[in-house]
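All protein chains but one are shown at their positions in the complex.
Chain lettering (A and B) follows the sequence in which the chains are written, and residue indices restart at 1 in each chain.
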Amino acid sequence: MRKLDRLSIGGLACLLVLVLFALGSPAGAGGDPDAIVGPRLQPPGPGWWLGTDNLGRSVLPRVMEGVGTTLLLSSVAVLVTAVLSAAFGILAGYRGGYLNELVMRLVEVLYSFPAIVLAILVAAVLGPGQTAALASIVLVTIPLMTRLVRAAAVAVAQRDYVTSAVISGAGLPRVLVRHVLPNVAGTIAVQGTYALSVGIAVEGGLSFLGFGVQPPQASLGVLIQQGGTYMIAAPWLILGPGVVLVAAILAINVVGDGLRDRLEPRETRSLT
Amino acid sequence: MSLLSVRNLVIDYARTRALDGADLEVAQGETVGLVGESGSGKSTLGSAVGRLLPRAARRAGGEVLVAGEPVFDLPDAKLRHLRRRHLGFVFQDPIGSLDPTMRVGNQLRLVLGRGGDVRFHLGRVKLDDPRVLRSYPHQLSGGMAQRVAIAMAMATSPELLVADEPTAALDSQVREEVSNVIFSLAADAGASILWLSHDLPAVARRCDRVAVMYGGRVVESGPAREVLGNPAHPYTAALAGAAPAAAAHGVRLEPVPGRPPVLTGPSPGCAFAPRCAFAEERCGHERPAPVRIREQDVLCHRAADLEPELSRRREVTA
Partner (left out) sequence: MILELDDVTVTFAAGPPLRRIHLDAMRHVSLSVAEGETLGLVGESGSGKTTTSRVALGLQRPTAGTVRFDGRPFPRRRRALAGRMQAVLQHPHWSLNPRMRVGQSVAEPLDVLGRPAGDAVAEMLEHVGLDAGFAGRYPHELSGGQRQRVSIARALITRPGFIVFDEAVSALDVSVQVQILNLIKDLQAEYGFSALFISHDLGAVRYVADRIAVMRAGEIVETADTPTFYTAPAHEYSKQLLEAL
């Protein structure tokens, strides 16, 4: 097994720090995110290491809670995407025919919407909130992932070991589970990390627009939206969550690249 | 003076040794077949001619001279100049060697520079259909794409064309045509060819000379007819007799047991010794030096005493 390169290890470390940071919040580190601890809009200082917001709450615990909300929401959404994409992509790619046409047309329709428009539509139907954010992330990430899983499954379906299994009398479930799935799992994992970074961005955008996570619960999007109002007077409000958001997305992408180099050798690499 | 001369070249990859002291000479206008099985180092040697090795490769010794210039010691600008003036390359995968995003006509124009006659160059490789110019590489058949690649390689009138199994991915009928195009173009231009292949009989039919590689060294070289018909190295003899096509009806071929070696450092003796039916004690720890047998240069301690034995075997199977 080859090791991940240094850059990916850095990305992984950064992610780990963010997760630990987020886990600190329910453990009570950094203080109560909803407690008013001091005067409004104070710059960083003792007692409020990242300053205070417009209600006098400490920013540090709020960023910790926000990272947690965002990461958890995006991860759950991407998990849903991965399961659905794997199921549809593998079936469409391996069976072909009408099922393939149907899945691909649906995916194309979804793909034709700009991500944020799609997200707003979903929020309009479901009403703003966590469910809407979750559904939006799923709908935004599912088309690309399904397509790539399907493409990988089409390639695997033509491999000689699949043909040999069919000749031996192996039924569809066996072929899909033992031969196709393990060989597209790399694609799913790699695309999953990219989807995660897209998910974080979508959650940020949607909450920023007020359709996603609702205050007082903090998420990175909510924090950036609130901080935006006081950008001139209190830049630390937007700086903390902003830096964390960028770091999270960068780290995840770097890890995704490393995973791709390791799991998808050049000849089977998907076109991304 | 030789156009190409490779002297005692040693190339290492991270954990393996690809070339373990290879020697090769190609004279002006000569066609040389470089024959070896996968892992023998022939592709590494072919790429080393233009210093086209992957980044992980490291030259641990020896040198490559093209038209007298030491390829590995040239500054980048001079190397590019040398590649442009003296060398042409054709690879196994024709479609992969062309730029997939660019129409064939434009790619050719890029190579030819201003004032180049694209039609003429395609005509030389027997591609007269004007639609080829407007096609993207993936729209061409393998044979057509390989002709385009040949046209590009020959457009700058190189003195040496290195062809790395250029027909291996093609159908046998197209294979003949593509080989014909390469050899006739080179003959017209007076260019030399270094033809890499794993198929000894096929190469021997077309080339003036053949060099056989094993374990990162050229173990036998000489006139094609002699090397194929009257091999002096036990490995060449085994290779010449191993092709199923060489078997007479009802005769069972006995291939050399075992597998080619994967070297991690210099081979202590002859790399073929563990599989060789004629090996003696010193073959295992003493590197053979080249000896002259008839018209062949051979790396084998026992080449001289084996000469009658190998000729006799040849007559039995033929």
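The rule is short, and it goes like this: contacts are C-beta pairs under 8 Å (C-beta built on N, C-alpha and C of every residue); 3 or more make two chains touch, one makes a residue touch a chain.
The structure displayed is predicted, hence computed values, not measured ones.
*Asks:* Report, in label order, the displayed chains that the undisplayed chain touches.
*Replies:* Those shown chains that the absent chain touches are A, B.
*Asks:* Looking at the full complex, which residue from A:Asn183, A:Ser197 or A:Gln226 touches the chain that isn't shown here?
*Replies:* A:Asn183
*Asks:* For the full complex, which residue in B:Asp23, B:Glu37, B:Glu177 or B:Asp208 touches the chain that was left out?
*Replies:* B:Glu37
*Asks:* Quickly run down the residues of subunit A that touch the omitted chain.
*Replies:* The missing chain touches subunit A at positions 159-161, 163-171, 174, 178-179, 182-183, 185.
*Asks:* Touching residues of subunit B against the unshown chain: what are they?
*Replies:* Contacting residues on subunit B, toward the hidden partner: 37-38, 171-173, 176, 198-200, 238-239, 242-249, 252-253, 255-256, 259.
The rule is simple: only the chains that are shown with their structure count from here on.
*Asks:* Rounded to the nearest whole Å, what is the centre-to-centre distance of subunit A and subunit B, using the mean of the C-alpha atoms as each centre?
*Replies:* Chain centroid spacing, subunit A to subunit B, equals 50 Å.
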